[in-house]
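Complex shown without one protein chain; remaining protein chains in place.
The letters A, B and C name the chains in turn, as written, and every chain counts its residues from 1.
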Amino acid sequence: MSTVQEPPGGLASDHVDPIRPPLTQRPGLFSQHLGTAIIGAVLGYALGHWMGNAIASHYPYIANSGQNAIADALGLILGVAGWLLGIGALNYPLAKLAGRQPEAEVEVEGWSKYFRYSTNHKTVGLQYVVGVLLFMFTGGLLAMAIRTELLSPTTHVFSPDTYIKIVSEHGTVMMMMATSIVVGPLGNYLVPLMIGSRRMAFPRIEAFSFWVFVAGYMVIFSALPYGGFPTGWTGYAPLQTQAGPGMVSYLFGFAVIGMGMMAAGFNIAVTIINYRAPGMTWSRVPIFVWSILATAALLTLATPTLFAAGVFGLLDRTVQTAFYVTEHGGSSYLWENLFWFFGHPEVYIMALPGFGIAGEILPVFTRKPLFAYKVGAAGMIGVSLLSFFVWQHHLFQSGINPDMRPLFMLTTELISIPTGFIYLVGMGTMYKAKIRFDIPMLFVMALYFNFLIGGVTGVFLSDVPVNVTVHGGFFVLAHFHYTIMGGLLFAFMAGLYYWLPKMTGRMMNKRLGLWHFWTMFIFFNLTFFPMFIIGLLGQPRRVFTYAKNLQGLNDFSSVSAFLLGLSFLIFFANLVWSLYIKPVKAPANPWDSLGLEWQTVTPVPAHNFDRIPVVLSDPYHYSEENAPAVADLGPASPPEEPTLSGVTA
Amino acid sequence: MTKTLNQGYESTPEEAEFELRAHIGSIWSGGRLFIGMYTFLIASLVFAYFYLRSANNGLLWRPHHVTAPTHYGWVVMLATVATGLMAVVGRRRLRGGSVLDWQVAGWTGLITGVIALIVQIWELSSLPFYPGSSGYASTFIGFGVFNIMTLVVVIFWVETTLARSLRLRRELGAPGLLSTSAVAQSWRANVAAMTYFAGFAAVSGAFLFLMFYQM
Amino acid sequence: MSIRGRFATVAVLFLVAVGLIVWSVAAFLTPGTPGGVVNFTDTQAAGQPVDLTVQTVGAIGSGAHPTWVSYLVKNPHTGSWIQDTTWELPAHRLIHMTVLQYDTGGPLRNQEWGQVQGTIGSTASLNGQPYSVYDSNAGNGVGHTFSVPGLNINVPLVGVSSSAQVCGAGPCATSSPHNTITFSFTTPGPGNYHWQCFVPCGLGYLFGNGGPMATQNYMGGFLDVVR
Partner (left out) sequence: MKEIHHLRRMTTVWVIASVIVDLLFWFLVGPHVPPGRMTNMASSDQFDFNILFVIAIPVLIGVWIYLGYTIVVWSAKRGGPEPVGGEAARTNRTAQVAWIAITSVVVLFLAGFGTVELMVNNGSGGGEGPNPVWSPAGAAKAETAALAGTGTWSPNSGQVLPVQVIGQQWKFTYRYPTFGGFETSQLILPDNTTIAFNVTSLDVTHSFWAYQLGVKADANPLINDVAYTATTQRGEFVVRCSELCGIWHGAMYNYGHVVSPQAFMTWAQQTEAANAANTKLLPAFAWTYVPDANGAAGGYYPDGTVTPYSRAEVYGAKQPVS
C-alpha cells in the first residue's frame, strides 16, 4: 500500500471544481424537467413503435394478426427510456461511462424542484406523496366504477369486457400504489432524519425509483387505450397470453414498477445499514425504521422474481416463446408459482410499514414508552423471513402439490405469531396510558380494529378445508381490503396527519380531519364487511353478474363505497385547504414527540443536521423521570421556536 | 474544516471521516445486496428451467434434445468467465500495489465482456429452433435475455471503474489511487464491489452454461 | 396569491381533473356497452312469434378491427344490418331465428357444440334440411355456433366451402355463398341471458378466444328478455 497521505477530505475532492449545476437542476425552461421527460417519452415511444413495425413486417404472421406486440413493447420500452433520458436519470451513468466526474448537487430553488430529478430525499418524499395520491385517486375512481356495475345483477353499466378491464386496472394500480405508499413518501423522507443521517446512500438511485414509479403508472394506464387487459392484477397465464395488446402494458408496467421497487428498497436498506448516526445502535433504531428495513429487504429480494416473470411474459407475447403455454412445453403453473413467490412477500411489503407507523405514533399519544420494542422488531424480521415460505397458499385449489398443503398451511398460520406481536406492542403500550385521541391516534386505533378482522379472516383462508369455500370469492377480496386498506391505508393516513406538519410546516385542519376519519372508518367497514358475507354466500371475484338474492348486500356495499369515496374527497379538500389555500403554520413539535426527526428545524435544511447527531437513547422515554436526551445535536442547532406541547390546530 | 461546495454545510474532520466510512460501507453492502438481488433474478430463471423440465408438458420440454449452438455457448461462457477472472486477478494485483496491472486486466476484461455480449446477441438472432417450439427453447431465450442484461451491467461497471481510474490517475498519479484519500478509497471500494459482481457473473454464467448446453 | 386566487387555481385544477375523468370514461370505458339495444319487443302483436335475423361474417370490414369476425343483426324496424349483440326480446314468446352464415368452418374444439340443443324439437334446418347433430370433422365443418348457455340453447352454424368466393367484409349480400340456418326457441321469463359463439374464431389469439371472442358486439352479447 502506498504511503501517500492526504487529509481526509470527505468525498469533496470528487467535486472540487465549482461547476455549473447539472441540467436537471438548472433554473428555467431550458433544462431537464418533467416537460423534457414527456417529450423524451413521446419520441421514444414513436421510435420504438416504428422499429417494432419495421421488424414485424418481416414476419407475416405478426403483420397479419392485427396485433403487433413487438411494436407495442418496443414503443413502451423506448418510451420509458426516453422518459428517463428526458428527466435526466441517465446523465450520471452516461457521464461515468465517459469518465467525467459527477456534477455538483445543488438543488434548484422554488416549486419547480418537484418536477425535476431531485437527489434530495425530502423532495423525493414529497414527490412520492403526490405520486401515490394520484395513483390512489385514479385507482379509487375505478373502484367506484366497479361498485356502480355491481349495483344490479341484470342491468349493466359497462360491457362485460370493459368491466373486467376496470377490475384489472383497479387491482394493478392499487397493488403497485400500495407497495410504495409508505416506503416512497414517508420512508424516503423520514428514514435519514430518524437515523440521524444527512443523506441517503444512493440519492440518484432514490430519484430513479420515483421517476420510474411515475413511468410505471403511465405504462399501466397505457393499457386502457390499448384496449385493457382481462386478467385481474394476478395476470394468470394462459389468459395472459390470449389477451390483447393491453397485456403488454401490464407486463412491462410490472417490470418498470418492479425496477422502481428494487431501487427504492436497495437504497433505503443500504442507508439504514450504513448511515445510522453515531450511537444509533440497532436497539435504538426507531420501530418505523425497523419496519422499513424489513420492507426494503423484501422489496429488494422478492421483486426480481416479479421482474423475471414479467420478462418471461413479455417474451411470450413478443418473440412467442412458450413459458406459460402448456401445449407448447411451458406451464401455466410456472406463472402462478413465480407470481406468488413475489406476490406473497408483496403482501407483507404492504403490511409491515403500517405496523411501523403504528409503533411510532402510539408512544407519542399514549405518553408511554413503546412496549416490547425488541419483540416488535423481531416480529417484523420474522414476518419478512417467513413470507418467502408461504406462497403456495394462493394455490390450494390449483392442483399443484397437494402433499405440500399441510406445510404451507402451517407456515401461513405461523406467520400470525409474529404478526400478533404488533398487537402485543400496541396493547402493551396503551396499558394504563393517558391517550390523546388526536387524528393520527384515531387512525392507529382504526388500524388495530380493521387489521384484526383482516388477520383473523386470513387464518380462515389459510385453513385448507375452509379455503375450498372461500378461495377466489368475495371473502378473499374483503380479507385483503381489510389488511391493505384497513391496515396500510389507515396507517398511511395516520402517518400523513402526523408527519405532514414536519414535511410541509403546515398543520392539517382538525375539523376536516375528524370528518375524514369518521367517514372513512365507518364507510370502510360498511363497504367491506358485507363482502365477507357476500363471499360466504358464494359470489366469486371479478364477476359482472351475481345471484339475485345478493343484490341487497351488494347495493349496501356499493352505496357505502360511494360514501367512502366522498370521504376521500374530504381528505383531498383538507389537503388542499390546509396546505395551499389557507395554511396554518405548524409548531415545531406539535405532538410533543421525542423522535429525532422532530428535533430538526422546519423546514428541514438540505443537509438535515448541521452537526451529525450523537444518539444517546431510543426515542421512547416518555413519562420517565430523569430520562436521557435522545441525541446530542451539537451546539449549532437550537430549536427554531419553543416546543408547544399539545397544540394541534 | 473542509468546505464542500455542493452541500451547503461544513463537516468537522470527525464527521467527514464518519461520512467516508458510511460511503465505503454503502458500496460494500450495496454490492453484496445487488448480488443477492441478482441471485433471485437468476434463480427465477433456474426455477423456470427445472420446473418446465420436470413437468415436460406435452412431451415438449426438449424434443430431440435440441440444443442451442454449443460453440457460441462456449465462447460466451469463456469470455464471461475471462472477464470475471480478469477482475479478480486485477484486483489482486491492485492490492499488490500495481495500478497498471489492474488497468490492463480491466481493459482485457472489458474486451472479453464485449465479445461475450456481441456473440450472445448474435447467437439469439441465429437460433436453429423456434422460440415457442419447446420449453427448452423458451427458457433458452429467457437465458439469452438475462445473459445480455448481466453482461451489460458487468461491462458498464468495468468501464466506469476503468474510466474513473484513468481520470484519477491523471489527477492524483498512480500512487494516489492506492492512497488513503477519500476518492481513492471510494474508487477501491467500487473496484472491490465490481470484482465481486464480475465474479458472480462468471460463476452464474458457467452454471447456466452447464444447464443450457451440457445437460 | 390571495385566498381567492388559490381557490380559483384549485377550482380550475379540479375541473381539469373532472374533464379528464369524463373523457377517459367516454373514450375508453363506455364504448361497447350494452347501450344500443336492438328492440324486438314491438315488432309483432302480442302472442305472435318474433322474427330475428342475423348473419355471421368472416371479417367485419370496418370499425376499429376490420379483420375481426362478427355477428350482424338485421334491425327489425329499418331492415339494415347493424353490429350490435344486445337484443331485447319479449318474454315467453316464440322466436323464429334465421342465421345467414357467410363464414367458412372447420372441426370444433369440442364436438359437444355440434349438437342442436334447446330449440323447438331440438332441431334446426340447414338450407331447408333438418339436422340435430353435425359432424364437424366432416364436410365444411362448423363456422360458428349460436349458444345461450343459460337456456341450454346451442346451434352449430355449418360453414360454407372455403373453396367458394367467400364474402370478404360485412354486411354480406345474399349473392355471396352462405348457409341459411333456421330454428325456433321460446324465451323464458324476464332476465339477462348471455349468448356467445363456442368456436374459437379469434384469428391470431391463443386458443382463438381473444379479440372478437373477448369483445362485446362481435361474437357474443345478451338476450335482454323483458316483460
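What we mean here is this: contacts are C-beta pairs under 8 Å (C-beta built on N, C-alpha and C of every residue); 3 or more make two chains touch, one makes a residue touch a chain.
It should be emphasised that the depicted structure is a prediction, and the values quoted were computed from it without experimental measurement.
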Visible chains in contact with the missing one: A, B, C
Listed residues A:P27, A:P225, A:P406 or A:P603, member touching the removed chain: A:P406
Residue, one of A:N53, A:S416 or A:Q551, that touches the chain absent here: A:S416
Selected residue (touches chain absent from view) among A:M144, A:M218 or A:L424: A:L424
Sole contact to the chain not displayed, among C:T78, C:N152 or C:S175: C:N152
Which of A:L537, A:L553 or A:V576 contacts the chain that the document leaves out: A:L537
Where the unshown chain meets chain A, residue by residue: 61, 65, 160-161, 163-164, 230-232, 234, 236-239, 241-242, 320, 322, 325-328, 332-333, 366-375, 396-403, 405-406, 409-410, 413-414, 416-417, 420-421, 423-424, 427-428, 430-437, 445, 448-449, 452-453, 456, 459-460, 462-469, 471-473, 536-538, 540-547, 620-625, 627
Touching residues on chain B - with respect to the absent chain: 57-59, 130, 132-133
Chain C residues that touch the omitted chain in the full complex: 69, 105-112, 114-115, 117, 132-133, 135-137, 147, 149-150, 152, 154, 194, 196, 198-209, 213-216, 220
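Here is the rule we use: only the chains that are shown with their structure count from here on.
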Chain contact topology (line, ring, star, complete or other): line
Inter-centroid spacing, chain B versus chain A (mean Cα positions, whole Å): 30
Whole-Å gap separating chain B and chain C, where each centre is the average of the chain's CA atoms: 56
Chain centre separation (chain A, chain C; CA means) in Å: 43
Residues of chain A whose C-beta touches two or more other chains: 325
Of all residues in chain B, the ones touching two or more other chains: none
For the chain A and chain C complex, residues of the former touching the latter: 61, 64-67, 141, 145, 153-162, 165-166, 224-225, 228, 230, 238, 241-244, 325, 545, 576, 580-582
Partner chain A, residues of chain C touching it in the complex: 3, 6-7, 10, 21, 24-25, 27-34, 65, 67-68, 191-192, 194, 203-207, 209-211, 214-217, 222
Complex contacts: residues of chain A adjacent to chain B: 1-2, 4-15, 18, 93, 96-101, 104-106, 197-199, 201-202, 262, 266, 269-271, 273-275, 278, 300-302, 304-305, 307-309, 311-312, 315-316, 319-323, 325-331, 333-334, 337-338, 341, 605-607, 610-612
